[in-house]
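Left out: one protein chain. Kept in place: all the others.
Moving on, here comes chain A:
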Amino acid sequence: MITIQNLTKVFRTEEIETAALSGINLEIKKGDFLTIMGPSGCGKSTLLNIIGLLDSANDGSYKLLDQEMIGLKEKGRAKVRKENIGFIFQNFNLIDELSVYDNIELPLLYNNVKASERRQKIEAIAEKLNISHRLRHFPQQLSGGQQQRVAVARALVNDPKIILADEPTGNLDSKNGNEVMELLTDLHAKGATILMVTHSDYDASFSQRTIHMKDGVIFSEKLNQRNVDVFMDAK
């Protein structure tokens, strides 16, 4: 689904050049659940942003669904983004001025989905994420976990090909954090492709594969054993 070859990103200021990414190679298949870990400034967020088409690379190749993304104009990127990618952020990024329903509706609006279909989809996804009773509320009236579930609902409502999660539990306590991670695992079990950035080994353990980055390069990759599942399920 995603093939990245020799991807390079350089930040330039007047005095210095900083290589945020240097020669990244990565492949993500359909149905993968991949975690990127690493210390602050290692380039993991930059990589996520490039994959999410929010940022652009200087060199290399990034293919999404066999389509080259490097060199695509803003307009084209916006189109690919809205059709294929769902985002989940650390700070949720919900629009405080809109109700939960309206927040979830946004991607559908921008994808020109018909009004009747929108209602169905929103109700279905809310049901799935257990926030049906919260649809009329505003984000500020919800707990952090609930807000993140709304954000997940918004990311999923348009059936994206891949979900990008940038430290989805970073602003949550462990209980709410667990709920969100279970949600992602669940989605993965049902076939979703997920790419997640995190600081937490614990969170990473939910995924299939973890990549460690440092100074703009990938230096290790390992497959995870879900040996904590039993313990968590007992909760």
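The working rule: contacts are C-beta pairs under 8 Å (C-beta built on N, C-alpha and C of every residue); 3 or more make two chains touch, one makes a residue touch a chain; residues count from 1.
Quick note on the criterion: contacts and distances are computed from a predicted model.
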Out of "cysteine desulfurase", "L-serine deaminase", "WG repeat protein" or "Putative ABC transport system permease protein", which one is the UniProt protein name for the chain not included here?
"Putative ABC transport system permease protein"
Looking at the whole complex, which of A:82, A:119, A:137 or A:199 touches the chain that is not displayed?
A:82
Among A:19, A:72, A:106 or A:217, exactly one should touch the missing chain; which is it?
A:106
Touching the absent chain in the whole complex: find that residue among A:5, A:18, A:91 or A:174.
A:91
Spell out, residue by residue, where the missing chain touches chain A.
49, 54-55, 74-75, 78-79, 81-83, 87, 89, 91, 93-95, 97-98, 102, 105-107, 109-111, 154, 158
